[in-house]
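The complex appears here minus one protein chain, its other protein chains still in place.
Showing subunit A:
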Amino acid sequence: MTIVTGKAEARRTLQPGRPGVLRSIWEHRADYAYVLPAIAVMLIVIAYPIYYTIELSFFKTPPGLQLRDKTFIGFDNYTTILTSEVFWTVTWNTLIWTLGSTLISFVLGFATALALHREFIGRGVLRATLIIPWVISAVAASYIWKWIYHSDFGIIGAVLVGLGLADRPPNFIDNVSTVLPSLIVVNIWREFPFAMIMMMAGLQTVPDQLLRAAKVDGANAWQRFWHVTFPHLRNVSVVTILLLAVANFNSFIIPWIMTGGGPSNASHIWITHIYELAFGRQRWGVASAYSVLLFLTLMTLGYFYVRALTGNERKEGSA
């Protein structure tokens, strides 16, 4: 990866003694001007909110945003959350949502990338068509699918009835047991193209000579894939899966617009739940504590993300 060389270099420049650091900061002062705008925006919009969320999570807050009247209550918000039943329902939903969406999107996207790797007539058009759902707004996607799932006039229900598989159109999103899988289908619809693009880009880096050499040695298609292509794509795969996992963990629009978390919390995931606590019920303190928990979970994922991004580096550094 690209970051690779960076860290090694920096380590080298940093090595000569501690006192050198200040001088080297001074010597490079002009370089900071280039990153300053990016860092400034990030600080305002990221560092401050993170600090504020953590602070708020230890306070009992009155509804309305008269936050001056908050009172310190220690870890009470956290105990409230962890002992509530909703928390566990929502956590379970989040787990299914994130894992289901991520893995299926990745597998479908990867398989599509492989199937599109060979040249054939119409490949460009097909590829472009498959990418469109990723570009469409999630709000539009939610409405399109809400209409497709509609319990009276939905196309899926009509097809099922037409084929004699159901007496009347099933109600996909007003049913506790089908709502989450139905929403996952929508999410995958929007997300597999991302995995497809990433894996297509990855496939182009697999050296042709290796594949040809394997073919000469008598490896069949599956063996060539498993022993040559796949190992080459391991890093891309890890990065893609992590990006998908983070995006899914953080998704909001599809559940929010299609069901609003219902029926009876069956499609509430962490994000929609936090949103409802904060802006619906105005329980800012509890919502902040939830956010902090979310934050910690994501930090764990983030650790693996950075490890995956720098994985190459260490190997190259030692070589």
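Keep this in mind: a residue touches a chain if its C-beta (ideal position, glycine included) is under 8 Å from a C-beta of that chain, and two chains touch if they have at least 3 such contacts; residues count from 1.
Rule of thumb we're sticking to: contacts and distances are computed from a predicted model.
*Asks:* I want to check something: the complex is missing a chain, and I'd like its UniProt protein name from "Carbohydrate ABC transporter membrane protein 2 (CUT1 family)", "Amidohydrolase", "Iron complex transport system permease protein" or "(2Fe-2S)-binding protein".
*Replies:* Per the UniProt record, the undisplayed chain of the complex is "Carbohydrate ABC transporter membrane protein 2 (CUT1 family)".
*Asks:* So which of A:Ile144, A:Ala166 or A:Leu210 would be touching the chain we can't see?
*Replies:* A:Ile144
*Asks:* Can you work out which residue in A:Leu82, A:Leu95 or A:Ile136 touches the chain that's missing from view?
*Replies:* A:Ile136
*Asks:* Among A:Ile96, A:Ala166 or A:Ile253, which residue is in contact with the omitted chain in the full complex?
*Replies:* Counting the whole complex, the residue in contact with the absent chain is A:Ile253.
*Asks:* I'm checking contacts with the chain that's been left out. Which of A:Ile173, A:Met200 or A:Ala266 qualifies?
*Replies:* Once the missing chain is taken into account, the touching residue is A:Met200.
*Asks:* For subunit A, which positions touch the chain that isn't shown here?
*Replies:* 1-3, 5-7, 9-10, 13-14, 21, 24-25, 28, 31-35, 37-39, 41-42, 44-46, 48-50, 52-53, 56, 65, 67, 108, 111-112, 114-116, 118, 126, 128-133, 135-141, 143-145, 147-148, 150, 152-153, 155, 158, 161-162, 169, 189, 192, 197-198, 200-202, 204-205, 220-221, 232, 236, 239, 243, 246, 249-250, 252-253, 257, 271, 274-275, 278-279, 284, 287-288, 291, 294-295, 298-299, 301-302, 305-306, 309
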